[in-house]
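Below is one structure, written out as structure tokens; the observations come after it.
Apart from one protein chain that is not included, each protein chain of the complex appears where it belongs.
Moving on, here comes chain A:
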Amino acid sequence: MALLTVEGLQVHFGHDENQVQALYDVDLTIEPGEIVGLVGESGSGKTVTSLALMGLLDPRSSRIEGRAVLDGQPLWNERGERNAARRDVPLAMVFQEPMTALDPVFTVGSQLMETLRTRRGMDKAQARAESVALLDAVGISDPKARMKAYPHELSGGMRQRVMIAIALACDPKLLIADEPTTAVDVTIQAQLLDLIKSLARERGMSVLFVTHDLGVVSETCDRMITMYAGRIVERGPVAEVLGSPGHPYTMGLLAALPSPGSRGERLATIPGRVPPPGTTVEGCVFRPRCPFAVDECTKPQDLIPLSTAREARCIRSRELDFQGVAR
């Protein structure tokens, strides 16, 4: 059985006539132990999806519809109200910028222990011992001494490791990682990606990896989901999707990547911008930017199955051969 099942997730922001829709009918499933990449440009809805799952969208300014079940527990009820027992839901998140996610006036030890004591009901001594063990598990050397460190005393890579340790303190079955390596150097990124992969493997934990970097997806994820303007436009196993994309948007993202091999050539660009939330486009949302658009694209588009595990929201994906990368 799938660990996470999301059906028809819709998110609206604002009220009445100022209301804009940010997510349209997002369906997704994550199997136990699976690492799924959620890809797209800024404004594509990837962060709104993860915040909705985490229950971090303010109910006063947003409205959630649809169903989401994690490990047998619904994340919200029919009226979109958050599950009262949410604290027990085995879900945790790592954010992009560890410096703003950690509290600058508390030591990392006290922030870890706080989580352990509220979420796992440990007493002080237990929490301290567990915190040291967690810091050790995320590869922080001399964890006992680091317990007393403040966030500013740590490097960017170490801070992100602390964030991961705090997320693990909740013993999650699903970890949502929102651009966790965007703010660090490539060498540190390589360390963090290895860490996340090995933690997922050792703990049988699933990861929803939100990123705009297709290279990172290629290195870490089993499956990927491409989002555009609040909709899922393509999903499937990473190797297949990158090898031969089923949607022109995925192809565009791939073609825009620079590499030493393409020096002197012009990079392919995707003309135009992601439409701001609330814009209505007739038919396929990507149509105004798509080089392959035809008259039929003005009709509403569904996700079309391409093979057993692959789907794309493009009526021309079977007839056209979108350029991928040789792997």
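Here are a few things to note about the model shown:
Following the convention adopted for this analysis, a residue touches a chain if its C-beta (ideal position, glycine included) is under 8 Å from a C-beta of that chain, and two chains touch if they have at least 3 such contacts; residues count from 1.
Going forward, contacts and distances are computed from a predicted model.
UniProt lists the omitted chain of the complex under the protein name "ABC transporter ATP-binding protein" (options: "Sarcosine oxidase delta subunit", "Glutamyl-tRNA(Gln) amidotransferase subunit A", "Thiamine transport system permease protein" or "ABC transporter ATP-binding protein"). Although one chain is not drawn, the whole complex shows that of A:Ala2, A:Val69, A:Val132 or A:Val325 it is A:Val325 that touches it.
Per the touch definition above, the residue from A:Asp185, A:Glu296 or A:Asp321 contacting the chain not shown is A:Asp185. Where chain A meets the chain that is not shown, the touching residues are 41-42, 155-158, 185-191, 193-194, 212-219, 238-239, 242, 252-254, 256-260, 262-263, 266-270, 273, 325-327.
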